[in-house]
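A single structure is presented below for examination.
A protein chain is absent from this complex, but the other protein chains hold their places.
As written, the chains take the letters A and B, and residue 1 is the first residue of each chain.
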Amino acid sequence: MLAFALRRLIQAVGVIVVVALISFTLFRFVGDPINQLAGQDTTPAQRAELRRDLGLDDPVVVQGARFVVNAAHFNFGISYQFKRPVADIIAERLPATLELSILSAIFALVVGVPMGVYTGLYPSSWLSRVFLATSLLGVSLPTFLIGILLIFVFSVDLGWLPSFGRGDVVTVWGAWTTGLLTASGLKSLILPTITLGLFQMTLIMRIVRGEMLEVLRADYIKFARARGLSRRAVNFGHALKSTLVPVITITGLQLGSIFAFSIITETVFQWPGMGLLFLQAVQQVDIPIMAAYLMLVAVIFTVVNFIVDILYVAVDPRIRIRGVEA
Amino acid sequence: MSEIVAPANIPPAPRSAFRRFLDSDMFYSFIGSPVTVVAAVITVVLVAAALAAPLIAPHNPFDPASLSITDSLLPPAWSHDGTSTYLLGTDDQGRDVLSTILYGMRISLSVGFASVLLAIAIGVPLGLIAGYSRGPIDALIMRVADVQLTFPAILTALLIDGVARGIAGPQAYNDVVFPVLVLSIGLSFWVQYARTVRGSVLVEANKEYVLAARLIGLRPAAILFRHILPNVLGPVLIIATINLALAVITEATLSFLGVGVPPTQPSLGTLIRIGNDYLFSGEWWITAFPGITLAVLVLAVNLLGDWLRDALNPKLR
Partner (left out) sequence: MTPTLSVRNLRVEIPTRHGALTAIDDLSFDIAPGEVLGVVGESGAGKSITGAAIIGLLEPPGRVAGGEIRLNGERIDNLPPAQLRKLRGKHIGMIFQDPLTSLDPLYRIGDQLIETILTHERISPAAARDKAERLLVEVGIPAAGQRLDSYPHQFSGGMRQRVVIALALAADPALVIADEPTTALDVSVQAQIIALIKRLCRDRGASVMLITHDMGVIAETADRVCVLYAGRLAEIGGVRDVVKRPQHPYTAGLMAAIPSLGDALGARLAQIPGSMPRLGAIPDGCAFHPRCSFAFDRCIAERPPLYATACGETACFLRDPQRVAAVAPSGGAA
């Protein structure tokens, strides 16, 4: 098990390094940092000095190494748009997105898994058909459309929930701004969470359902029934457990990408998070923020995947314990 | 009394290929599911409408000369302020919503199809090579795929878009926006094809018919294309259908975010974005109609993809 963990760790680091290289290439070669940072009326001498200060005259390899080292220290340089350190901007906006992402992930799991199990166990019931129809909608409606629809119904029409912003936020632990502790903050979280989580929820539901149907056809389920085990024991003790094991990997992959999906939701709801920040950076070609965002996404995704892999190994004894050859 | 009689063996008359198709299980499951039939009909109608847009659209929304700003923000024809010239109303530039939907669908579908084709053109060969050659080439391709998977399609598309913008500059960017879109969306989807094809190749390559082909001396390329490829086409088709829906959604999302097609040639996503600003003031039709069209189109394609997956699933037959 330790060897497995080590291998996955090395793989994870490998992915991050590659992403770092891509980020660096972006950083260095797309657009001209000097032009972006300096104003119109800086003299060539001042520009040259700026070049030296930023280390742009050093060999590419050195710059690359410096980039990676800086990245490890969360130093991504100065944003072209805001003329402030990228790290500060990220620190301000990160809690908003993280809060939203985590809540959406929880929503997707808590709703998606039971729905998937139900439709797998009772495929012909009318409730299953309703769930399946909903899931089809969830997969077919683009996220932004869902957001707009929700806003239209709950904000414009009914006026129950706010249509943009985070509401009132409270700062805890020195740097983390949370909306969970205020009424308006909570209300502001509802629609974006559903919007961001709906697509994931339907995906999870479909995956769980598919696995469930597969597993229920397996020989060991037939044998369990032949032994007279109760329906509960067969469906939940055996079938469910087997279903959830591969589902862990797939949903982990999905959930790791929720962070990046927040771009859309944040745009629709004007949510002041990383996603909106990245979008503006793309529009304004603010390379440092783009590069930093990429790294962040890669790290989060890799960490989530790593946890999921370890979880999978912990749950499936076939990997954990070496078997006997027949 | 006893006479050994062999029963006569008359082979049945051969049926034409069309008859066999009508008799096939696949067609039966198609006809038997009214939802699928409706979905297929809707898809065909929408695609046909999009293709025929220049012929059937009442106005040409891309021609700035034909637009009149005084006609802007008109409601649909059945509202009391609307006129029958603009059946579904107009947007803030005076563009006819119906025509823009038709032309916009055209853009969405062409970008969608093109990106799926690109993804297939990249993913399938890579998957074949990776699966068949194993070893370091396989590892390399799979590592690249891993890195790609770290970023969801939207992010990859946004990234490539941003890079293109940065390299080309805002002016030149507008000229290359379509290839860039196709490239960015297509590049976000190739991994699924590569992985599935690679998986199929790994399974097929161990089978005896491949071993036999190698013993005869067929070159790997020939084996790949003549023998293994037909077996992996089924899953590829299923992914392609669902991918098409996703590609259309991605293009619409990019346009909605403002980094897709230029505002002078709006697609469905652009219209929705424009309409979003007017939702609160009551001009709902600019968002509603393109939104409904987009949803119906994607829903229909997804339903087809679902049916296809069930119909081609060997375990369910």
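Quick notes on this structure:
To be clear about the criterion, a contact is a pair of C-beta atoms (placed from the backbone, for glycine too) under 8 Å apart; a residue touches a chain by one contact, two chains touch by 3 or more.
It should be emphasised that the depicted structure is a prediction, and the values quoted were computed from it without experimental measurement.
When the missing chain is restored to the complex, the residue among A:Val86, A:Leu132, A:Ala224 or A:Leu255 that touches it is A:Ala224.
Against the chain not shown here, chain A presents residues 218-220, 222-231, 233, 237-238, 241-242, 245, 315-318, 321, 323-326.
Throughout what follows, only the chains that are shown with their structure count from here on.
Centre-to-centre, using mean CA coordinates, chain A is 25 Å away from chain B.
Interface of chain B with chain A (complex): residues 143, 146-147, 149-152, 154-155, 158-159, 161-163, 165-167, 245, 249, 252-253, 256-259, 269, 272, 276, 279-280, 284, 287, 291, 294-295, 298-299, 302-303, 306, 315. The touching residues of chain A, when paired with chain B in their complex, are 11, 14-15, 18-19, 22, 26, 30-31, 136-137, 139-145, 148-149, 151-152, 156, 217, 253, 256-257, 260-261, 263-264, 267-268, 278-279, 281-283, 285, 287, 290, 294, 297-298, 301-302.
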